[in-house]
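Please find one structure pasted underneath; my questions will follow.
Left out: one protein chain. Kept in place: all the others.
Lettered A, B and C in written order, each chain numbered from 1.
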Amino acid sequence: MQELITRAKELLENGTVARVLGWKIGDLPYNPEPAFFETAESLDKFVYNGFCGANLSKYMIEASKLEGKTLVCLKPCDTYSFNQLLTEHRVDRDKAYIIGVGCKGKLDVEKIKKTGIKGIVSISGAEADSACDTLEIDTLYGKKSCAYGDAMLERCHVCKGKEHKIYDELIGESRDTADKERFAEVEMIEAMSPEEKFAFFQKELSKCIRCNACRNVCPACSCRKCVFDSNKFDSAQKANVDSFEEKMFHIIRAFHVAGRCTDCGECSRVCPQGIPLHLFNRKFIKDIDELYGDYTAGAEAGSLAPLTDFKMDDAEPSIVNERG
Amino acid sequence: MLKIAKKDLASLFALIKESGELYLPVKVAEQTNFAAYEDGAEFDLDTLKSVKSPKDVFFPQSETLYTCKNEGKTIKITPEELVDQPFVVFGMKACDVGGIEVLDRVFLSDPVDSFYAARRAHGTIVALACHEPEESCFCKVFGIDAAEPVADVATWMIGDELYWKALTEKGEALTEKVSSLLTDADEQVVENEKTAIRAIIEKLPYSDLSLEGWNGDAVAEKFDSKLWNELYKPCLACGTCTFVCPTCQCYDIKDYNTGSSVQRYRCWDSCMYSDFTMMAHGNNRTSQMQRFRQRFMHKLVYFPANNDGTYSCVGCGRCVDKCPASLNIVKVIKAFGEKGE
Amino acid sequence: MSVNNEFKPKIVAFCCNWCSYAGADLAGSSRLAYPADVKIIRVPCSCRVNPMFILRAFEKGADGVIICGCHPGDCHYSTGNYYARRRMTLLFSMLDYIGVEKGRARVEWVSAAEGVKFADTMNSFVSKIKDLGENVRLGDIRCKN
Partner (left out) sequence: MCTEHKNENHECTCHTGYTLDTLIPKVGIITDIREETPDVKTFRVNAPEGGKLFEHLPGQCAMICVPGVSEGMFSITSSPTNKEYQEFSIKRCGMLTDHLHTLQVGDPITVRGPYGNNFPVDTVLKGKDLVFVAGGIGLAPLRSVINYVIDNRADYGKVDIVYGSRSADDLVQLKEIRELWMKTEGVNVHLTIDREQEGWTGNVGFVPTYLKELGESGQIEFGVNTISLVCGPPIMIKFVLAALKDMGVSKDKIYTTLELRMKCGVGKCGRCNIGSKYVCKDGPVFRCDEVDELPNEY
């Protein structure tokens, strides 16, 4: 991480970049916040560790409008989102100086707390360059430890690979973390009976508090004015009055990014109720791969999104009934 | 002081349910939220904080105000029935009870909001002391004693027994109803528990946060500070902090056309949303900085100005845990503290 | 499950202006009978049908939604129904994924000359929906009373 800080200071001082977009040390061991650094000594508060899960490419939409280049630290999965935003001309490539940062899998403090660990005072083993795979956690109620894999975000278990898709420079090595089959959860749900499927989503979506964090964090969800924000829409985007509204909101949110979603997992990471929202997006990805050929959004900038393309011999919609 | 064994709690809840609805923390899909208790539901008293605060019981996320139906030449307005059955909220922590008191100052001040007032009048709150406070808690900063919650009934979970002490006559009435299951208990055990909890609270990282400089008449200097321009940048303008907060009071009034009638309902709203102050000739808070500033100015400056010094924050730490960009009220207070503004 | 005949399904049909709507006219003018519970909404092209239209139709109380368009290749706008075909396939797969009964939403290509096919499609669709029964999984309870 120190190498990253010195490089960032260097680029800032020699004027190649006007600001650095990274993470600032939080006041708890697990809550660094995305931050802009404009001066070299403010970079002393820069941090990059296992808790820097935020995907910074969406901030680049606004940063591209500022004058001068912005240095942005992107993890391998973030670069897919940046490519997708590039394809849609939402970010300006020459306004971004991309440093591909190494990634050993990002952590979720909710998962640590689910193992019963409370009153966290300090965590060691989450540093970017540490190689150990257990976290030593010092708490008010004694020393605890937790395996790195158990604390990892769900998206890191199905990581798409540690190769950065777009960068100007690479700093820090990565460690492969994929140990689960990407569509396992989706297949498990598809195998359920309609009643079970309905009950599963009814229970999960009943937790939704309509806070829109999933929509506001998603790099593919970058419309200037979202259809759910118009006041002509009588089922409000704030009230969870009836279970149908949550279903419509989440289906349409996933639908609007179908074929553009890079499966970066931010929606599930930020959901305060821990709803596995990626199950919607990943279902669309699986269908698109099966019906229209494998496609990874953001693999390379400029690729044609499946829903803006067609083939003469595409399957008929009735295939959904035959597929069982 | 009375007590009941942890294993008999299910029968205690069943007994309470006989005389009215019971709301308590229930684990659904691995998340703990306050919900109406059905027999056999998996209640969860170990998780310190529910995701959504229990203010939902008294000030629901959405409630219908009235229904309008066109009848011939005129419109028939049928107001929604006010709550008129007693109910019990079990397992509220001291910070959430503090949150309800903040909301009382809003909804019970003249003109009284009768929907809220009806629920408050018919609700009995059984508060549970926090056995193991977490690092994001800072209720001590706002003068709330987590070891001794002040509600209709105070309870402590010590070992595998629940200690029960009624504090108000509503609490006495409830204790009366369930006295068959409660046995006498020794006060001293609870005193030791209180000192243990207070010792832990002293060690919490946020407990020494100082609110110096934040009060009702700090409007001018805090409003024009340049710090807001740096603090708001990572904010995603989502509504998480406002919807998990036990003291947020803002609501929106909207219509829902059901085809045969129109239901006018009230739902929580968030000052962080872009259309919060949208009006016919424009929006007086267009930038996210203004909205971010409004949220914390309201909690730490405007509310104390209108409510003789009471802050609109109870230090529960839910915004600290749940903000996607890790921003929260503690970082704002600290940032202003460091800059000495 | 024999559905008592009181259950009157509400069906919403999005018909594309150039083919299916003309097909419906033809079915009407040649006195072909199809159930009256079908409410036709004319759209410029099947591709104009936004997934939210379908979900809001279900929300407001529809029991079945059918989207009719020109046969692939005959679209007045040349490629409209190709995009609609992909879009509807994904939507129907998602509806099936969250547990909605199969067949509650359907796409059918009906040209302007196929009045008979239009009537048959509507008859078969209404009977299918009558088998499925009332839509309880995608409705908003406030619109039920």
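Convention: a contact is a pair of C-beta atoms (placed from the backbone, for glycine too) under 8 Å apart; a residue touches a chain by one contact, two chains touch by 3 or more.
If you're wondering where the values come from, they're calculated on a predicted model, not measured in any experiment.
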Options B:276, B:296, B:311 or B:336, residue touching the unrepresented chain: B:276
Of B:5, B:36, B:75 or B:199, the one touching the omitted chain in the full complex: B:75
Touch residues of subunit B, complete complex, unshown partner: 65-66, 68, 73-77, 79, 81-82, 84-86, 106-107, 111-115, 117-118, 121-122, 216, 219-220, 223-224, 249-255, 257, 262, 264, 266, 269, 271, 276-281, 284-285, 290, 294, 297-298, 301-303, 305-306
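Convention: only the chains that are shown with their structure count from here on.
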Separation of subunit A from subunit C, taking each centre as the mean of its C-alpha atoms, in whole Å: 37
Interchain centroid distance [CA atoms averaged], subunit A/subunit B, Å: 30
Contacts with 2+ other chains: residues of subunit B: 256
Set of subunit A residues in contact with two or more other chains: 235, 241
Touching residues on subunit A, where the partner in the complex is subunit C: 189-190, 192, 194-201, 227, 235, 241-242, 244-245, 247-248, 251-252, 254-255, 258, 280, 283-284, 287-288, 291-292, 306-308, 310-312, 314-321, 323
Residue ranges of subunit B in contact with subunit A within the complex: 28-31, 33, 48, 51-52, 61-62, 132-136, 200, 203-206, 233-234, 236-240, 242-244, 252, 254-257, 265, 267-270, 273-275, 278, 320, 322, 324-327, 330-331, 334
Residues of subunit C that touch subunit B when the two form their complex: 60-61, 140, 142-143, 145
